[in-house]
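Below are the structure tokens for one structure; questions will follow.
Left out: one protein chain. Kept in place: all the others.
Take a look at subunit A:
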Amino acid sequence: MKIINRIGKVLGVGLVFIASSCDSYLDVNENPNNPEDAPISGLMINSTYETAYNQYRVGDITSYYVQYLASPNPGSSGDTMEPVSHGTTWFRLYNVMTDLTIMMDKSEELGASHYTGAAQILMALNLGMAVDIFGGIPFSESFRFETVTPKYDSDVELYSKVMDFLNQGIQNLQGATTVSIGDDDFIFKGDVDKWIAFGNMLKARFMIHQKATSNYNANEVLAALDNAFSSNSDNAQVSFFEQSINPWSNAARNNANLLLDGWISEQFIEALDGTSYPDVDPRLKLMVGATNDGEFVGTPNGAGRGNAPEQGARSTLIQGQYYTSVTSPLLIATYSEQKFIEAEAAFEVDKARAYQAYLDGIIAHMEMLEVPQAEMDAYLASPAVSMGAAAFTMDDIFKEKWVALFLHAESWNDARRFNYQYKDMTVPANLNPELGGKFIRRLSYPDSEISRNGKNVPSVTLLDRIFWDAN
């Protein structure tokens, strides 16, 4: 019986061994490709990079609406303001906001308040940008997978969220932190003062949007601006990389290789080449390419290139210019834009300040483009540009801001607030008939969202306005 007992023991031990080794044998499901946790600096890197890219993604959609760009093909859906499903842009906006939510949670746990602050400012920017193009969107039930069908919040509520994020962000950045931001920040390389200035600049941007609403107070805008950027060197931007070239540069490169992209609208060319306004703008030749004959010829929106060949007869983005070099920055917020916000905010309260800010806005943009001093002086000396504070109108601000924010997403917000009243701007040829001859006021919700969260998606038309787009 001893033997049997021993055999029993051996068998028992053996079985336990088999069972436990089976457990460890099967314990191989940890993801070898994707980590379960990511450091806040990794989230900072991607969030700054993708925020800049989002600015580009939205700008690439809206540049056709504000007629910076025009398709070389007739009836192109962007030009003609048709409902297009911008699923990728939607996804990217939410992807960054998800990462920022995680970054806020993690940094708060670590006491890394500067990371929290930066995340809040970037959150405000992405959220505000999404509201500006889509209107009401999900937010309060988002990012944390509480429900698979999050409800939609109204655009008004979300705007107050944006302002809260900016205020909290500035506050967090002004305080102490356990971890300092460094090279993981593609925008400011960890310069906290610039982050604070950026937060204030964005406060001004989102406040000026609401000028037509009862929320608006010009003095609050001006107060924010006092703590915002002080020169072009404060600009919020991400310079691109040899490894990942600037997307506008890529468009120019594609176009050079006959993969047509980045054709310039006739509206834009004629505003700068002396057709719509008396002066030839010295910036034109630094922003877009000329034809083989050395001329600047635009393409009418919606009409296509007509008989023009694919190359050499129309102005397009060309590689190597300020906006289109391989390592050119994608601009998120500039000193120039800030000056035009100041001009608009001060217009009613201090017109002299407004006029000076307007001129400074032009100068700041020209300095960015490195316009030769003589040409800059000549342009600024023109009575059509420096008309004097008395003759100075809101139209002048919008016109010059439109030029200074070339390719930028913010221009469509301005265009809608300005009711598209740019000189000589008309609806594109082959306009989407559903718009009844009017300009587009928002984007439609993407198909992916309608498919996956259909019950919550509000029913809107492209003519329904965002709350701040009051008239």
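As a convention for this text, a contact is a pair of C-beta atoms (placed from the backbone, for glycine too) under 8 Å apart; a residue touches a chain by one contact, two chains touch by 3 or more; residues count from 1.
As a convention for this text, contacts and distances are computed from a predicted model.
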item	value
Undepicted complex member, UniProt protein name, chosen from "Transport permease protein", "Heme lyase CcmF/NrfE family subunit", "SusC/RagA family TonB-linked outer membrane protein" or "Septum site-determining protein MinD"	"SusC/RagA family TonB-linked outer membrane protein"
Option touching the unshown chain, where A:Asp99, A:Asp396 or A:Asp469 are the choices	A:Asp99
Among A:Ser142, A:Thr291, A:Ser325 or A:Thr426, the residue in touch with the chain that has been omitted	A:Ser142
Sole contact to the chain not displayed, among A:Trp90, A:Trp263 or A:Tyr379	A:Trp90
Touching residue (missing chain; options A:Glu310, A:Glu370 or A:Asp424)	A:Glu310
Contacts of subunit A with the absent chain, listed as residue ranges	3-4, 22, 25-39, 42-47, 49-50, 75, 90-91, 94-95, 98-99, 101-102, 137-139, 142-145, 147-150, 183-184, 186, 241-245, 253-254, 256-259, 309-310, 448-449, 451-455
